[in-house]
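The complex appears here minus one protein chain, its other protein chains still in place.
Chain nomenclature is as follows: A and B, assigned in order of appearance, with residue numbering initiated at 1 for each chain independently.
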Amino acid sequence: MLKYILKRIMLMIPAILATSFIIYFAMDMTGSDPATALAPDNATEEQIEQLREELGLNDPIFVRYGKYMMGMMKGDLGTSYVTKRDVFETFMTRLPNTIQLAFTAVFVATLIAVPLGIYTAIHQNTWKDTGGMVFALFGVSMPNFWLGMILIIIFSLNLKWFPSGAKGGPESLVLPAVTVGLGFAALITRTTRSAMLDVIRQDYMTTARAKGTGERDVIFKHGLRNALIPIITVIGMQLSNALTGSVLAETVFSWPGVGRLIVDSIAKRDTPMVTGAIIMSCVLMCVVNLAVDLIYAFFDPRIKAQYSQKG
Amino acid sequence: MKRITSVLLCATMIFSLAACSGGKTGDKGSTAAPAAAAGTEAGASQTTSPDSIPAHKEELIIGAAAAVNNLDLQKQADQINNICLKLTHQALFRLDEENNRIPCLALSADWIDDTTIEIKLRSDACFSDGTPLTAEDVKFTFDMAIDSPISGNLTGLEGVDVIDDTTVHMQMKSYSNDFLMSLTFIPFGIQSKAAYESGMEKPYLIGSGQYVLEDWVDGEFISFIKSENYWGEDVGISDQITFRPYLEASSRVIALQNGEIDVCIDPPINELQYLEEDKNITVHEQPGTRLFYFGFNCEKEPWNNQTLRQAVACAIDRNSVIQAAVYGKGTPQTTVLNRGLWGFYDDMDGFDYDVDRAKQLMAEAGYPDGGISTTLIIANSSPYTMIAQVIQANLKEIGIQVEIKTLEDATLKSTCVEGQHDLFLWRWNETIRPDCVYRDLFNTGVASNYHHFSDAKVDELTDKVLMDREEAQRQADSKELQTYLVEASPQVPLYIANLVIAYHNDLKMPFFRGGGDHEWYNAYIAK
Partner (left out) sequence: MVNAKSRSMGQETFRRLLKNKGAVCGMVFLVLLVLISIAAGFVYNYDTDIIAINMSQALQPPNANHWFGTDALGRDIFARMLYGARYSLIIGVGSVAIGLVIGVTLGAIAGFYGGFVDQMIMRTVDVFYSIPNIMIAVVIVSLLGTSTMNLLIALCFTCATSFTRIARASVMTIRDQEFVEAAYEIGLPTWKIILKHILPNCLSPIIVQVTLLIGTTIIAASSLSFLGIGVPLPAPEWGAMLSEGRQHIRDAAYMCIIPGLAIMFTVLALNLLGDGLRDALDPKMKR
């Protein structure tokens, strides 16, 4: 088992290297000169040139990438061109905000979606099923920044129940989490429903009923347990998506998270920040994916055996 | 069932860990150790008696439109940084309400000859750590400034000599009318030589102002508390001043209405109605200083054709632009100088909105049927997108097809510097030095001359305006320069946006600055 975990961690490394390579070169190819952008409006040519020297921009690209890689090995992701602060530090300051948002969103989503999915699976082909599926469909079809705006209009401007942006106390987390979570809820509902449907039709369910087990126990002990794998897959996927993909919700609600950090840094051509933040996000996603896989093993002894052998 | 419970427990633990981990990892300000007064001249802080400080709310919270990104005075140029730096640092001089230069850390400045300025300093000023502020610190600060990225604001300064503890001589390359105004610029706030030499981590945090940095969480807030060692009588009143960035203008407004903040900077004009309805909030408007302009790349075909540029100037409907960009809260103008600057002259004939004249000029320029296809680059934010669309429609009327390209600020600047653009929209905010408009925008070869405009007469007149000793002559030259530039039309000046700011009724603030760089150290919420 331990071997498997180590192997997965080893596999992360080439992926991260490749990602950093691509992003670094892409940012560099933008053709616009960071020094010109960073220098004050009335800087002279010599000052811009001096800034370029300071930032090491006159070295050929491979040299620069090499230096960056050396730094990365030591854990130093460089300093932001714009704020002059350590990239790693800035990322870690913003990360808790995104984690809060992501976890709450997925939590909310799971709380709504799993029961809904089970419910619609049990009552398949009735109007309750259709209702649930329509809700799920709407959730997947809405652009989530639009949902955020609508929620602001209703709950923040009109009802004044929640603040409309920026990070404050727990009530400022509600609207952003619902915005991000509702889209996930839709996907998780659909997966739960189809997983439960698959399971309900299995023979062992009939056997359990024949043995006289109560309906509730049948559904939960036997049905849900076995349906959990695809459900957990999807929850895990949503979690890693949430961690980096909630840019839009962060924009609409001015939530100081990692996604927004990356997009803003791309806009400012802040190469070290962009590369560093994207690398950190990839690491995070890999870790989350690994964690999800380990939870599988927890639930399915067959998979556990598989992992232990593989290593 | 057990497994599910344990998984849920894990999830709850992780979740609560994440929720609690939103901790502060920002900078902590240097805690000012109350220093033993080194001699009677050191700045022992004036203990103001309890009754001379009016009753006030402890914390003044200001909702800003941008986040502070750098407090190292000489390595940054953003207004939000400078607003904070005005709390913690002081320059040699400062400006009064009418933008006259008045003493601050320096008592006087005189040109004792054509290349030397003698500056007399206060003897009782001190830094927030209690150490006295002397001529050595002034020399140190300016020596550092000459080599800094913002040295463009000190052109002409060659060196600073310490004559005695309260006198310095600044050696200049030549006489300049504007240089003394540069000494009010807060990035040239006096810093502590001792702090830099002590090897401490952020020596630039030590200043002589009324406040010191308390805490800074990037993207969330930055707070300042009163300095225990402030040397002057004009102590700050609010115990704590906090700036919170709300990048979304609407959420800033809502925060003001909810009482989360006391001041809302730059409320969006279309939401002012909600603020005006609110009995607890005051909306304040005054003429601003930021000029928005439409520029040509005068080196590129066909925009090197002056008559063509004049034709475009006649085709632009400034009133529609103002309506679209700031809902009418702005002042149009013809001249290139920012309103309020010395020598501002807007009475020349110039090019007003006149489509017929525009068409006539097009014909004169060699384009009787129009037929020009061109690109307009703009920054990706609110007034520019609106202005661009209005101008696009205006130019269509005279046969010019404009394609709008939105770029990020960084790319816009570099594209303009490299000269690959045709047309662009930008703004310039200058409150005290006309030379910085003429030279930085219109002189040959200057990097910020995005127009790539080059005219020997303009260069010559710019120098004259900078160096004329005689007032009448200077006025005449200034008028001539502006008239000439309007005629040459390297840009079409559009409008000056009004300063709009909204705040709680009980805010007491001596005055606001049209350019947005207010001094918050005097502000407080009365109780």
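Keep this in mind: a residue touches a chain if its C-beta (ideal position, glycine included) is under 8 Å from a C-beta of that chain, and two chains touch if they have at least 3 such contacts.
Computed from a prediction, not measured in an experiment: that's the story for all the values here.
Considering the whole complex, the residue from B:Thr282, B:Gln392, B:Thr483 or B:Asn522 that touches the absent chain is B:Gln392.
The residue from A:Met72, A:Val108 or A:Ile152 that touches the chain not shown here is A:Ile152.
Annotation: of B:Gln240, B:Gln323 or B:Asn522, B:Gln323 touches the absent chain (contact as defined above). The omitted chain makes contact with chain A at the following residues, 14-15, 18-19, 22-23, 26-27, 29-31, 137-138, 140-143, 145-146, 149-150, 152-153, 157, 241, 244-245, 247-248, 251-252, 259, 262-263, 266-267, 269, 274, 278, 281-282, 285-286.
If you put the missing chain back, the residues of chain B touching it would be 249-250, 253, 268, 270-271, 273-274, 320, 323-324, 380, 382, 385-386, 388-390, 392-393, 396, 403-408, 411.
The rule we apply is simple: only the chains that are shown with their structure count from here on.
Averaged C-alpha coordinates put the centre of chain A at 38 Å from the centre of chain B.
Considering their complex, residues 1, 3-4, 7, 11, 14-15, 18-19, 21-23, 25-26, 69-70, 72, 75-77, 149-153, 217-220, 244, 246-248, 250-251, 254-255, 258, 260, 380, 408-411, 413-415, 417-418, 436, 440, 446-448 of chain B touch chain A. Considering their complex, residues 30, 32-34, 36-45, 47-48, 50-51, 82-85, 89-90, 92-94, 96-97, 99-100, 103-104, 107, 156-157, 163-168, 170, 220-221, 225, 252-254, 256, 267-269, 295, 298-299 of chain A touch chain B.
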